[in-house]
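One protein chain is absent from this view; the other protein chains keep their places.
After this line comes chain A, so read on.
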Amino acid sequence: MAELAYWEALRRAHDEELANDPMVIAMGEDIGVAGGTYKVTLGLYDKYGEERIVDTPISENSYTGIGIGASMAGMRPIIEIMSINFALLALDTLINAAAKIRYMSGGRAQCPIVMRTPGGTAHQLAAQHSARLARLFMGTPGLRVVTPSTPLDAYGMLKSAVRCNDPVIFIEHESMYNLKGEVPDEEVFRPLEGAEVIREGTDITLIGYNYSVHWCLSAADKLAQEGISAEVIDLRSLKPIDRETIRRSIEKTHRVLVAEEDEAPVGVGSEVITGIIEDCFFALDAQPVRVHAADVPVPYNYNLEKSAIPDAKDVYQGALKVLGKV
């Protein structure tokens, strides 16, 4: 068992999948000679060469489209887009093509691509570099959307995503690349579907995904000091959402909070809470709470940015609200 950083876990998954299947290629800006903005492909260009680790020009819509085309002809491209903001340029080819190819062809064609990209706010990167956008992809039939929050999931889910025959939107986070965690030395695959209870509790369920899972965990620590037992669920996949795991937890705790970095309107929280109301309304003892970003473009100024984006403290405060303690 080794401690790996999130980026190292992704790099190992690339390395193993490239070695396993000659049809796997990686494509993206600066991923080859320069080793990738977040070092995820560091050293792989030397190992696999320029035809497998493809440096692309700044042409997101078309290089994603090229990846999609190649995937229809049997390749398995891992497409890196430096920031989810730039993935907006590729929305046409992702939403109008990748997501619909299987359906439009009556199941006769498929598009097994993985689009990897970090969403999220990092350190004062301002409006055009701070988008989250998970909700955009979640609303599109024909895509899978996964949001690993640990090095183990980053590694094991990327390996599964590469072998999956559907287009997978693989959302990382700029602030998670250096996060460390245990990853077994032997090869591991983690499923693309299914939420996970990552901390057991009885008084309240805290639901997060991607970076917000870590806010939930530290809020749960703080609540524990006050004798409150919080259960934490990592959604892991946003499309589909594992409603069953959420239902079982709420039938135990009867209280729920959803934490997301996306803005609230049309957010992940809206969808999760709608599901809860449909599945287990009568199990609720208190009004659910959403912790979410303010409905503003992300400001540059440090204090404004902090007030626009939630954190562990907001999850803790929100939990107290659900529990009727504030």
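By our rule, a contact is a pair of C-beta atoms (placed from the backbone, for glycine too) under 8 Å apart; a residue touches a chain by one contact, two chains touch by 3 or more; residues count from 1.
Going forward, contacts and distances are computed from a predicted model.
In the listed set "ABC transporter substrate-binding protein", "Glutamyl-tRNA(Gln) amidotransferase subunit A", "NADH-quinone oxidoreductase subunit C" or "Pyruvate dehydrogenase E1 component subunit alpha", the entry agreeing with the UniProt name of the missing subunit chain is "Pyruvate dehydrogenase E1 component subunit alpha".
When the omitted chain is restored, the residue from A:Ile198, A:Ala224 or A:Ala294 that touches it is A:Ala294.
From the set A:Ala2, A:Ala19 or A:Ala127, the residue in touch with the chain omitted from the display is A:Ala127, counting the whole complex. Only one of A:Ala19, A:Ala34, A:Ala109 or A:Ile277 touches the absent chain when the whole complex is considered: A:Ala34. For the chain left out of this panel, the touching residue among A:Met23, A:Met72 or A:Leu89 is A:Leu89. Panel shows chain A; residues 29-30, 33-34, 37, 55-62, 85-86, 89, 123-129, 294-297, 299-304, 307-308 of it touch the chain omitted from the view.
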